[in-house]
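Starting off with a structure, shown below.
Note that this complex is displayed minus one protein chain, with the remaining chains in position.
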Amino acid sequence: MTVDLTDTASEAAFRAEARAWLRANVPAQPLPSGDTREGFARHVDWERRLHEARWSAVSWPERYGGRDASLWEWLIFEEEYHAAGAPQRVTQNGIFLLAPTLFEFGTDGQRDRLLPRMAAAEDLWCQGWSEPEAGSDLAGIRSTAVRDEAAGGWRLSGQKTWTTRGAFCTHLFGLFRTDPAAARHRGLTYFLVPLDAPGVTVRGFGRLDGDEGFAEVFLSDVFVPDADVLGGVGEGWRVAMATTGSERGLTLRSPGRFLAAADRLVALARSRGSLAPRLRERAVRAWMGARAYHLYTLRDVDALLAGVPAGARSSMNKLFWSELDVDIHEAALEILGPEARVDAAWSRGFLFSLSGPIYAGTNEIQRTIVAERVLGLPRGGG
Amino acid sequence: MTVDLTDTASEAAFRAEARAWLRANVPAQPLPSGDTREGFARHVDWERRLHEARWSAVSWPERYGGRDASLWEWLIFEEEYHAAGAPQRVTQNGIFLLAPTLFEFGTDGQRDRLLPRMAAAEDLWCQGWSEPEAGSDLAGIRSTAVRDEAAGGWRLSGQKTWTTRGAFCTHLFGLFRTDPAAARHRGLTYFLVPLDAPGVTVRGFGRLDGDEGFAEVFLSDVFVPDADVLGGVGEGWRVAMATTGSERGLTLRSPGRFLAAADRLVALARSRGSLAPRLRERAVRAWMGARAYHLYTLRDVDALLAGVPAGARSSMNKLFWSELDVDIHEAALEILGPEARVDAAWSRGFLFSLSGPIYAGTNEIQRTIVAERVLGLPRGGG
Amino acid sequence: MRFGWTADQVALREAVRDLLASACPPSVVRAAWPGGDESSVEALWSALTGMGIPGAVGELGLDEVDLVSLLEETGYAAVPLPVVETAAVAAPLLAATGDPGGHLPGILAGRTRVAVAGGLVPYGRRATLVLHLDGPAAWLSTLDGAVDETTVDGSLAAVRVPKPSGEPLTEDAELVGLAADRLALGAAAQLVGLGRRMLDLTVGYVRERRQFGVPVGSFQAVKHHLADALVRLEFAAPAVYAAAWALAGRRPERGRDVSTAVLLATEAAREAARTAIQCHGAIGYTVEYDLHLYAKRAWAVAATCDTDAHLARVAEALDLKGAAA
Partner (left out) sequence: MRFGWTADQVALREAVRDLLASACPPSVVRAAWPGGDESSVEALWSALTGMGIPGAVGELGLDEVDLVSLLEETGYAAVPLPVVETAAVAAPLLAATGDPGGHLPGILAGRTRVAVAGGLVPYGRRATLVLHLDGPAAWLSTLDGAVDETTVDGSLAAVRVPKPSGEPLTEDAELVGLAADRLALGAAAQLVGLGRRMLDLTVGYVRERRQFGVPVGSFQAVKHHLADALVRLEFAAPAVYAAAWALAGRRPERGRDVSTAVLLATEAAREAARTAIQCHGAIGYTVEYDLHLYAKRAWAVAATCDTDAHLARVAEALDLKGAAA
């Protein structure tokens, strides 16, 4: 194994196939935001078309609807997908976050039952992590699951919040406290919850970027059978960490997205007849940032394939892409000048980018993780 | 009282007198660094000339060698002093740090005895704050002062370090622990110590900028009479905070110094026939930073004259000037390009500037002070 | 040298602050968003008129130094109306040009509001006239042909208007330049006020919000972010006041000083917005919480500042113009 940053013959063929399909199928007009109710429905249609052509989860085994694609091929697909300006993936919380966790911790039964419907955008998954009193401090979760031995399951109660697209989804995965006596991140269990179960109430609310893309989910004595516990009772923290690792790292934030954004920024800069050198430099530096991110992830894929787990490196990943995304959008707004005020793609993208350093664990928490687990600095100290 | 950023007639006269004297007296060739032994002696000569013309401590009462100048006049003198490229003040630890503390906490006897010799550069003062185990954590001081009732004084033992120009000075002011049972910042007392007292050993050592300007001071059973306790036994912390306030704030870091540095940076940029717009912008922004600092200090003077103590605002001052100083020098080195490697004024200035965010309490500590005491955020939390 | 406020200036600022605290709480800024209750916005203008603000320069005899902290307060409150434009820019310009259209009485009576065009016309939907400052000349136009524009800051009520033709209001470049500098100074003052508001909101939140068993505001990372943002603001504010003084005295360095003020205030407000959103965490990212009202306004005002032109003006004043490659 050594360095070769070009596609192999089979990778090139895969890229060509993806590109051709996307060129023929990506909607000519951008869809309305998938974080609104009407836009979400349009996006689900798109996801189903992706699935029919087996592009919705390329790296999954064929029997679940995938193509058994390699990690390299998956990256290639992502590059092509974003370069083609294809719609945001409203299935991402399922396909990119829950699915890797199912592959690692799920039972065969769970995988067989859940993955095909997830790939087909029949089940639409949202996250149930944060609660009013447990944001950055995920271990402060108060929602409970009480054992119902007779029914062979659990009764869930509590409130989840900041649930992205929660008002439009069909299922939720999340952490609940199964052992109230256990401290903080002990005694938690990872549950899979249908949102049409009796006792669930969902209320959507608005985000900074104008979309009504958040939801609060209220659970009152919601029954969930044992078959919908993921990874074992009391194992919730460990399982959830795998999911948040995916959220911070490569899985959710493939370089294709940032390469495409940087290319759009460069095109915007290019389109200005005369641009201050200062702004040209900003565009160049943002492009270099996207390139650095791309190359870093390629190194990571190589390491993953060599069996080195990403671990706390996913926190470095998250720090970099979230700051990069803000930077790309800030640069675009500076180039737009007074037109930056208009509610349009770049300004919405900027507002969305500001959520990057906050969600999936704030960047302050990521820096602490990097310092403690990568650099080996002493824990604690606030 | 309202805004008028021009000199009054008497201020203009004061400025003209200072400028004329400086023009006639500032050495044509820069003196060797005052932080080397030979350079220090040359600087002391300069300080004595300043004193003879009553410019060494303009804001002091005339009976101590000053001119009873207003704070505004003092700022004007500083502006003119730095604009004239006059030598660094090797007396600054005495005149700008100890003296304000003597005015606030000293006895008449101490002031009469110490200030005239300080103004005349006969006594040369250095600081004795840090110890090997007490840097940022000044309250961790271990040096002790043991009561000698019979002799009417105290016996000091311990080690001070990072004492700027300590190897060349004649006196040291510093904190010593008089009550070993009291916790941390209690039980400390502020002493004035002649460095030729029996039991004192001074060892100079090198700094990043190449000068041998630091010293370690070892004290072994050094006798100091009661008359050389400043501000009362056990009051050391409170008295020392007044001194470090001076060090962080306006007193030590008058805007004149940064205005002059920014002007030199602009002149350097101007001297380049063709300069990348990027570097021109850096010079412009550094100049604006110096201007902002100047204006902020003028507001502060106004507030001080209105009786509002600077308090924790001196920490904001320190944060700003220390970052500004690094920024001005980094900009200069970028403009110099490969020539930045040569050991010369700007490169030495850059290295010296890097000490700014460290000494007088690291900028990390200053940020915490600003957050807790200006913004009112909760204490603790590491 | 003096760099403080007179008792009158302090009293006026406090009066405006008190008035805005009651007449322009977050609910009124919210009401200025599409679908909101515009009558509360109108009531706000009546309150401002009651204090004599629209005609403050001519009627109350205020100069830029008197005005600057008042404008800062309108930023602090995110007043969704063209206060700077009407009171600090249009009214003095009309007075200096002899008010050929006879608009000043309407301004003093609170009937006439003047917005200023700069690509978009912020608050155009709430204005009766639009002032165009274009190089050496100025035009005044009506809202005829105005088209609504949706902006990130929904309270802007922005429109686009056709470029004016016909007789300019004035071709006195000095006067037009002065008006442009007053507009820029007003933006800088508002940005400082907006920055202060965002920090106040954030400090209040992080003192209360608990995570990991302690207030979020007790973490070093949060403290240091906020301390940095505060320092930036505190060092921008005096530059804004100094620019007001230079402008009031028509001093030769006024261009340099206004540009310095704008650049420092823009940076400070942007950093305050970033810091505020980050330190709030998820709640800062919702429209149900008030922070976004002020952050979006700050971005909108900052976007009007032509950074390159201001940098060039300071560079020129420093004789650095020729140093450009």
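By letter and in written order, the chains are A, B and C; residue numbering begins at 1 in each of them.
As a convention for this text, a contact is a pair of C-beta atoms (placed from the backbone, for glycine too) under 8 Å apart; a residue touches a chain by one contact, two chains touch by 3 or more.
Everything numeric here is computed off the predicted structure, so don't read it as measured data.
Looking at the complete complex, one finds that the omitted chain is in touch with A, B, C.
The chain that is not drawn here is touched, among residues B:W162, B:F191, B:W237 or B:F320, by B:W162.
Across B:G85, B:G337 or B:G376, the residue that sits in touch with the chain not pictured is B:G337. Take subunit C: the residues that touch the chain left off the picture are 219-221, 224, 308, 325.
As for the chain not pictured, it touches subunit A at residues 1-8, 11, 72, 75, 266, 269-270, 272-277, 280-281, 283-285, 287-288, 291-293, 295-296, 298-299, 301-303, 306, 316, 319-320, 364, 366-368, 370-372, 374-382. Although one chain is not drawn, its touching partners on subunit B can still be listed: residues 130, 133-137, 140, 161-162, 205-208, 210, 214, 276, 278-279, 326, 333-334, 336-343, 347-348, 351, 354-355, 357-359, 362-364, 367-368, 382.
In the analysis below, only the chains that are shown with their structure count from here on.
Comparing each chain's Cα centroid with the centroid of every protein Cα atom identifies chain C as the most central. Subunit C has its Cα centroid 39 Å from the Cα centroid of subunit B.
Shown for subunit C are the residues in touch with two or more other chains, namely 214, 218-220, 222, 311. In subunit A, the residues touching two or more other chains are 276, 278, 382.
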